[in-house]
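Every protein chain of the complex appears in place save one, which is left out.
Labels run A, B, C, D, E, F and G following the written order; every chain starts at residue 1.
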Amino acid sequence: MIGWRARIGVLLPPDNAVLEVEANRLPLPGVSFNIARMFPVELGELPQDAPRHIPSLKECRVNFIVYACAASSFMFGPGSNDELERKIRKLSGLDAVTATSSMVFSLKALGIRKVALATPYWKELDEKLLTYFAAGDIEVVRMKSLQLDNWEAMNNQTPDAVYRLVRRADHPEAEGILILSTNLPTFEVLQVLEDDLGKPVVSTNQGMMWTACRKLGIRDGIPGFGSLWQRSSWSGQ
Amino acid sequence: MIGWRARIGVLLPPDNAVLEVEANRLPLPGVSFNIARMFPVELGELPQDAPRHIPSLKECRVNFIVYACAASSFMFGPGSNDELERKIRKLSGLDAVTATSSMVFSLKALGIRKVALATPYWKELDEKLLTYFAAGDIEVVRMKSLQLDNWEAMNNQTPDAVYRLVRRADHPEAEGILILSTNLPTFEVLQVLEDDLGKPVVSTNQGMMWTACRKLGIRDGIPGFGSLWQRSSWSGQ
Amino acid sequence: MIGWRARIGVLLPPDNAVLEVEANRLPLPGVSFNIARMFPVELGELPQDAPRHIPSLKECRVNFIVYACAASSFMFGPGSNDELERKIRKLSGLDAVTATSSMVFSLKALGIRKVALATPYWKELDEKLLTYFAAGDIEVVRMKSLQLDNWEAMNNQTPDAVYRLVRRADHPEAEGILILSTNLPTFEVLQVLEDDLGKPVVSTNQGMMWTACRKLGIRDGIPGFGSLWQRSSWSGQ
Amino acid sequence: MIGWRARIGVLLPPDNAVLEVEANRLPLPGVSFNIARMFPVELGELPQDAPRHIPSLKECRVNFIVYACAASSFMFGPGSNDELERKIRKLSGLDAVTATSSMVFSLKALGIRKVALATPYWKELDEKLLTYFAAGDIEVVRMKSLQLDNWEAMNNQTPDAVYRLVRRADHPEAEGILILSTNLPTFEVLQVLEDDLGKPVVSTNQGMMWTACRKLGIRDGIPGFGSLWQRSSWSGQ
Amino acid sequence: MIGWRARIGVLLPPDNAVLEVEANRLPLPGVSFNIARMFPVELGELPQDAPRHIPSLKECRVNFIVYACAASSFMFGPGSNDELERKIRKLSGLDAVTATSSMVFSLKALGIRKVALATPYWKELDEKLLTYFAAGDIEVVRMKSLQLDNWEAMNNQTPDAVYRLVRRADHPEAEGILILSTNLPTFEVLQVLEDDLGKPVVSTNQGMMWTACRKLGIRDGIPGFGSLWQRSSWSGQ
Amino acid sequence: MIGWRARIGVLLPPDNAVLEVEANRLPLPGVSFNIARMFPVELGELPQDAPRHIPSLKECRVNFIVYACAASSFMFGPGSNDELERKIRKLSGLDAVTATSSMVFSLKALGIRKVALATPYWKELDEKLLTYFAAGDIEVVRMKSLQLDNWEAMNNQTPDAVYRLVRRADHPEAEGILILSTNLPTFEVLQVLEDDLGKPVVSTNQGMMWTACRKLGIRDGIPGFGSLWQRSSWSGQ
Amino acid sequence: MIGWRARIGVLLPPDNAVLEVEANRLPLPGVSFNIARMFPVELGELPQDAPRHIPSLKECRVNFIVYACAASSFMFGPGSNDELERKIRKLSGLDAVTATSSMVFSLKALGIRKVALATPYWKELDEKLLTYFAAGDIEVVRMKSLQLDNWEAMNNQTPDAVYRLVRRADHPEAEGILILSTNLPTFEVLQVLEDDLGKPVVSTNQGMMWTACRKLGIRDGIPGFGSLWQRSSWSGQ
Partner (left out) sequence: MIGWRARIGVLLPPDNAVLEVEANRLPLPGVSFNIARMFPVELGELPQDAPRHIPSLKECRVNFIVYACAASSFMFGPGSNDELERKIRKLSGLDAVTATSSMVFSLKALGIRKVALATPYWKELDEKLLTYFAAGDIEVVRMKSLQLDNWEAMNNQTPDAVYRLVRRADHPEAEGILILSTNLPTFEVLQVLEDDLGKPVVSTNQGMMWTACRKLGIRDGIPGFGSLWQRSSWSGQ
């Protein structure tokens, strides 16, 4: 039976052309990723669109749900993000995380208190992101952005553009780097970035998949996808 | 850029837990499969649900659309199937095929005139399937079914159950076998079935992915996924 | 010469369709497993049937004998199990272990004092198993069963069903898990279960093969078959 | 489920220490070999012992039975061999072959009319073997024997002793070589013998496994185990 | 000794960031590529700059020289190209080819009479290219260009951009495709393009390296770099 | 894009036939080596020739420059070497090292205070080399030379000649060995020399590539190229 | 048992440092090469020294003897060579070939009538070689020599020197090349030479090992050691 360890449901923004390929690149025997593509509403309205796709995911018996949009889960602040997460859990009767929650969860699992951010976003979203972090206990020591202003461009980036962005974003005080957005392809450069920078690098897709797996009790160590996936110990939640 | 050769949009029935894993198992560099999960309506109403998910697929710039439900595309006969295909093409402005059309396309590409059918369905759907074929020029010489009456059971089958079903379905006059339904996992047994039976075996997922690729001008030969994927020549359409 | 390190004789219950395949999957150069299939008597009478197959095993010069039925060696309690083991040793003039003894031997080798049990059995056998453990110094903290009531069903299980059973059987206080029965295929999931649960998992076939090898002075470490086979030190007996 | 393509029951002479290792060396996914070890009666009485082990094999749901003793199936001539085969089929309700029948079947499948024989036997058995062939349409052009007079010695041979025996047994007129006895380890030298002699080499174990598979509709081509296993076409029976 | 089969001298335009990596990716034991980087003069003046770098190449004992700029060797027409080639031969005392000559040589080796062109150039260079071909016996049936207007952009292209350009450039009448410019990275997509288009694809770097090797009597067949490198026969010149 | 991590510009002496092959043998994804071959002037005049090739390297957007001649950077003493390095940095606006500086940098990174030297040079150059080291804080405890008197001979050496030279050059007090000259092929014997001598071995090409990478923040550990490349920690500049 | 297919005795000239390494590089399971090193007599007296080493080879039960000196077997002409071969056969009671006979045997097996010769010898030996061939039916169309005048130098050659010698020795009319002397290392360049020249290349060690194997009925095809070892058919002698 396919998905015999777990089926992970994914609420995916409509433009996303990256997550499905990256998720299936992780060598996780018995784990499947099942996608529900949300409708092309305004970015800020995605949280409202999400609930109507939950019954579809339930139909294929998923065991967990990830809300795979970073921007729409951080743009209204921590309170709204928590609210969204609670709503998905309640409607689905399953455990769930948003992209934003899982990034914070991943950074904390790595013990990172000071972070540098690399984003594909335009100025407005970057500012909302900083606001989100300002409310928590992880300090942002630098942020660099590609300043792309449309989703198609974000979905067409190459990994080496991400490499150069992250090199620019790094800062001596940063204990780790966070690459924003489920639209950026990062899996091919995560390891080389960690080697070159000598510190952990977390990306939204990597952190979200890892959080889902760890919360499901799936604890494979996988080489080549950053130090997050190589951590062997986990004290659960 | 991910999906640099092509992005294939998939209109997926909500219960389906198999297609996403099988599609991503095909070693097709530069090809991505982008899923839109349809809503949990009645089986016969899926063709009506399909159109509202097309804009979502357009958002991530797919180059082709497959309608990945066999039963709801053959149950109303060839006319309705053609109509559905035309509607998707028109609404999307892209080339498209249904699961049913792609199965017929695959059988014809292999030169199969007499076929044996293996299905997971219950009696009523099996009869509709026979009716569909009766209207065309491919003769059905035998049909065997698992007689499963719910979609969850169909999605939880193991490949060796499929192997035994197909062995029972084979018939000396059959020039090839067709395994129905996008819910059955077949990729692990397609090759061994062909070796044991000495004739081509087509499954819905295999035939649908192959048809989409060939129509997009993607002509990789892939060993281990049945004779369909090993065919090197193609004269297009 | 085949079996140049050791030939391990196996007294196998007649229904067993699993052990021969699992035993031969272990990469143990120079070790052979030689089977004698017992007669289809009642479960409780297998210990009486065993002796008449010992001369057959002696004919091919085995160096050790395993009595490969768990249920019939634990169902009458520790005393009967010891008696059976002694009888096989006496009749064969060789060292020997029963499935039940080897499971206890394996758990102790791993230092497990509190165990969770996963079985394929029906209620009656499960109760006898608990009675057996109650008489010793290993505490059972949870037990979950498939509640199968015929041997054919037990021999036709897939590894992923075993995975889910063991996930259900785990308990926070358990220092390890024991999967009962030589009929369940466990070799494909032992390692992933240990990774996910973060504790050792022993299955009857695994523990029995390991016990036989260690008692014969065969001490290969084998990756991928659970922590038992990866242990490098052994202080013998 | 283990043995999902087929389970092949084996009635094995008690002394045999070779067949179980060789059978499991064949890379045949989904095929299992299930052993019943016969009792240590006189060689000539093995056919009488065989029936009482058939119910044991039926218990694990085998799909086919091989009678894995060459000598006791040829020593009484073709009529007795056919009778034995019929008896096993009748008692089991399954298709079956003896070691002797499968050797003849294999030689004919390879189109061999003139054969050289290599045996481990003593004079008396060699003569009975010649008598057996004299009654059929395959001509024996040479025979060489190890002249071993006990079964333990036969089961302890090394492959290179078999290599040298077969080199001595070859004859310019022989279209192929047949190596007798299920006790001789031949799998490691079959291919090199064929390369050196430039003609097919059949051994009892190889031919018996191949015959069972082909009659079950299992038609894998396997490199490295002689030309018999590399034949891709088969017209059945 | 490094370069024991041959040392190939390369006169490289100063901006080129691609050829050195691609040339060294070819698995050619005993062959080295030795670079002389020309001075940053105007494109049209590169042929005048080339001679002053020939003595440098002679110092490391190259056996052959390639003039690795396509545009400056075709922009003045066939006569000037031949003149440039003759001058390099005379000054160096070695055999030599220009990028342009080697492309024509490669197309003819593949028997291509009608070609489609894919270029990174701007309009003016594209027109000069068409003029060059108009003077010979290879017919251009289509041309598509990236219309890049600076060399840095050309040197920063990714292989998938080249893939899409070539797909656009193909034409049913074209017997093959020629990708222009030593600045475009093509080695990662040459094979997949040939598979998808069903016809040979030649790129400047591929054709130039191949021509140099063939003229030096180095005739390795290399899989994965297009049909040119897989050709086993060569009747020299 | 080729060279997406970094493009390293190389000012190469004209006779050099070794560096281009060795540099491209290092498995450094995303790093390219871009060559400018200097003019065939007298050895001592190479530092004067270097500047006129810097604009060529700038054209292909290199991120760093190495001056790849050992002799001409040490023959005039530390002051001139520093002056040369400063000049290249100033003219290029990029960070840069000479072969000589990078050797010293590498030895110090390995904590070597006493070194044995192996050179291909004739007496005069050897003496200048000793003079250079005499001015610094690394003590030379032995020096052995091939006493070759022409550059062609130096470029045609085989790795095993280097092995024997280094074995002769080793001295019990040496904490490491330095192999001089960018003309000697050393990559195939660096590791075996370290294993046999039990101490680090640095060669000019190895040390120069490593220094460039480390200064660019490229910190891959590469097995098989000496202990320098296996060092994981680096504390910058 | 080591050498279970065959043990090949080798009468080796004392200076030879090459044959033992090359012979053991051939992947020939069950074949061993057993060396007797002849005494350091004059080249012309080696045939007289050979007999006293035959009893040593007989002690380890060799099945065949090769006289592994080319020069001393051709320098006195075909009659003396035949006489030497007969003497070794008579004294040993085994089949035997000289280096010279096996080279002729190999050329004829490849159907070569016109040959080019590459030798390491000085003028006098080259002339004797030509005289030898003049007496037979293979025509020498060109000969090139390294003109080495001592055996130590011959034994210290590198494969790339052999490559360049053979490239010089080739001639358009030559149907194949013969590389003389058991002292030259040729196994690393045989295949690349055949690829570059487009014709078979035979070397003394290659041809001698092949002849011994074929005469012993050992017919492995081995890729990478020239077309001689890839020939699958052999009609014996």
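Details
The rule is short, and it goes like this: contacts are C-beta pairs under 8 Å (C-beta built on N, C-alpha and C of every residue); 3 or more make two chains touch, one makes a residue touch a chain.
Computed from a predicted structure; not experimentally measured.
Checked against the hidden chain, the listed residues F:W4, F:Y163, F:F187 or F:W210 yield one contact partner: F:Y163.
From the options G:A36, G:A50, G:L129 or G:L148, the residue with contact to the chain not on display is G:A36.
The missing chain, though absent from the display, is touched by one residue of G:P55, G:G93 or G:G221; that residue is G:P55. Interface residues of chain C with the unshown chain, by the touch rule above, are 1, 4-5, 29-30, 217-221, 234. Chain G meets the missing chain through residues 1-3, 7, 12, 14-18, 20-22, 24, 32-40, 52-53, 55-61, 151-152, 155-158, 185. Taking the whole complex into account, chain F touches the unshown chain at residues 158, 160, 163-164, 167, 192, 195-198.
In this section, only the chains that are shown with their structure count from here on.
Note on A-C: its contact pairs, compared by residue number with those of A-B, B-D or C-D, agree for more than half at B-D.
Averaged C-alpha coordinates put the centre of chain E at 44 Å from the centre of chain G. With each centre defined as the average position of its C-alpha atoms, the distance from chain A to chain D rounds to 60 Å. Counting only residues that touch two or more partner chains, chain F has 1, 158.
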